[in-house]
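Reviewing the structure listed below.
A protein chain is absent from this complex, but the other protein chains hold their places.
What follows is chain A.
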Amino acid sequence: MTDDDRVFKALADPSRRFLLDLLFARDGRTLTELESELEMTRFGVAKHLRVLEEAGLVVVRRSGREKLHFLNPIPIRQIHDRWIDKFTEQHVTALIDLKHTLEES
């Protein structure tokens, strides 16, 4: 799998997109904090976080005993530069298209 494949695959799941939204709203959360926002087992959430981490969308940092999850905006930025800029003239239009695509999928 290429880096792009991993990012698209990670973004293809609604629970994983929801986890990214949660981290966008407030960064640096523990598994326990994230788990409380989803109707899913701890194991399930950990598995999704692992996929996000492998795609580079989430970075885990240790802070004392805790493992904190941070959103890494760079892969999405790269997808944007590679796939969105190329096919559209106007950035604003591109972002709206992306929003619609993500909302429909």
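What to note about this one:
Methods note: a contact is a pair of C-beta atoms (placed from the backbone, for glycine too) under 8 Å apart; a residue touches a chain by one contact, two chains touch by 3 or more; residues count from 1.
Convention: contacts and distances are computed from a predicted model.
Among the names given as "Transcriptional regulator", "Arsenical pump-driving ATPase", "biotin carboxylase" or "ATP-binding cassette domain-containing protein", UniProt records the absent chain under the name "Transcriptional regulator". Considering A:Met1, A:Ala46, A:Val59 or A:Leu102, the position touching the chain not shown turns out to be A:Val59 (whole complex).
When the whole complex is considered, the residue among A:Ala12, A:Ala46 or A:Ile74 that touches the unshown chain is A:Ile74. For chain A, the residues in touch with the chain missing from this view are 3, 26-29, 56, 59, 61, 68, 70-74, 77-78, 80-81, 84-85, 91-92, 94-95.
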